[in-house]
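Report on the structure given below.
The complex is shown incomplete by one protein chain, all other protein chains being positioned as in the whole.
Now for chain A:
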Amino acid sequence: MTKETDVRVEDKLYQNRYRVDSGRSHIKVTPHVTPSPELLALVKLCPARCYELNGNGQVEVAHDGCMECGTCRVLAEGKGDITWTYPRGGYGVLFKFG
């Protein structure tokens, strides 16, 4: 099997166009002590790597690079791990090609 080297997602996202709604995240992680398996899965699964583990072992989200795919909503909204809504009209990712 080919070895998967470290991919720099930030470099990929750098090519994209966004209108970031600063200070207004459309995704919120519910405060928790230990993250659920779904939240942990998102650290790897989120294609924009918006989810990270912090120093205390909790999962945090930074919405800047979000491509609004909704994968985290499908996985983690059901049990209340996150809340998800669309960014305000006109904000968020703006695909040049799509």
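Just so it is clear, a residue touches a chain if its C-beta (ideal position, glycine included) is under 8 Å from a C-beta of that chain, and two chains touch if they have at least 3 such contacts; residues count from 1.
One rule holds for everything that comes next: contacts and distances are computed from a predicted model.
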Which of the following is the UniProt-recorded protein name of the chain this complex doesn't show: "Protein FixC", "Peptide/nickel transport system ATP-binding protein", "ABC-type quaternary amine transporter" or "Acyl-CoA dehydrogenase"? "Protein FixC"
Of A:P31, A:G55 or A:G89, the one touching the omitted chain in the full complex: A:G89
Missing-chain contacts on chain A, rising order, are 1-2, 4-5, 7, 9, 12-13, 15-16, 19, 38, 41, 44-45, 47-49, 67-71, 73-75, 77-78, 84-90, 92-98
